[in-house]
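Reviewing the structure listed below.
With one protein chain held back, the other chains of the complex are shown just where they sit.
And now, subunit A:
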Amino acid sequence: MRGNLVVGGALVGLVVVTALVSLLWTPLDPQAVDASVRLLGPTSQHLLGTDKFGRDVFSQLMVGAQTTLYVGIVAVGLAAVAGVPLGVLAAMGPRWLGELVMRTSDLVLAFPALLLAIMLAAVYGASTLTAMIAIGVATVPAFARVARAGALQVLSREYTLAARAGGRSRWWIAWRHVLPNISGMVVVQSSVSFAMAVLAEAALSFLGFGTAPPTPSWGRMLQESQELLAVDARLALVPGLAIAAVVLGFNLLGDGLRDHFDPRLEARR
């Protein structure tokens, strides 16, 4: 389905553009507190109204996109950089090493990412960095598994057997054949993991273990709006929809990319 790719790409693109624009410009200072304009509905000056501190919700939403992408990129990057080599190593190295890597990753996988993040936050203090590291570490096994499965597939192909028969070293085979052939799967996994990282960051900030105030974060916007649900649901709706849109975007993008990299899958549908 090309539609997935287009819709997903558009949603993700929108967030990326918003984040980039907010680096240079926001309608108002997202951190400026002004008690005289608190809890306003949408006006021409405040497109999405103001929160209980009198801050501009639209500006916060824009800057919050930065936090979201930042966390996603670092967490997923960390997971991919650590997970992919581990997975390839597990597939190509000695049997005991493969077992060790995969059993360890089972262990990490069994441990809830949020709990890990809360533990880290308790020890090192709540910050965006600890949240990213925790989410990244918890996502490593997903990449290791994908990379290992892909590598095993590639290793059984004729061209790798030929390379091996030709006396090429393991590293050469890994570099020339395995990595290029699993890159598509890694990209797909990144997109899916990105969506999960966004959700995890929002959850952590909601619980007060993520991005520290006053840096805007969609999760904390949700948390601050919680007690106002019955009074002004708009404040919860805005960041909620933003999170939903990003997660949907990355999931659709992941699906679309999978179809793109593996056309046989699409044919089977």
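FYI, a residue touches a chain if its C-beta (ideal position, glycine included) is under 8 Å from a C-beta of that chain, and two chains touch if they have at least 3 such contacts; residues count from 1.
By our rule, contacts and distances are computed from a predicted model.
Enquirer: Which protein name, taken from UniProt, belongs to the chain you can't see among "Acetyl-CoA C-acetyltransferase", "Methylamine utilisation protein MauE domain-containing protein", "ABC transporter substrate-binding protein" or "NADH-quinone oxidoreductase subunit A"?
Expert: UniProt lists the chain that is not shown as "ABC transporter substrate-binding protein".
Enquirer: Which one, A:Val33, A:Leu161 or A:Leu241, makes contact with the chain that was left out?
Expert: That would be A:Val33, which touches the missing chain.
Enquirer: Of the listed residues A:Val16, A:Leu107 or A:Ala122, which contacts the missing chain in the full complex?
Expert: Of the listed residues, the one touching the omitted chain is A:Ala122.
Enquirer: Using the touch definition up top, pick the residue from A:Ser105, A:Gln223 or A:Asn251 that touches the left-out chain.
Expert: A:Gln223
Enquirer: On subunit A, where is the contact patch with the chain that was removed from view?
Expert: Within subunit A, the residues that touch the unshown chain are 31-36, 38-39, 52-54, 121-122, 125-126, 203, 206-208, 212-214, 223, 226-231.
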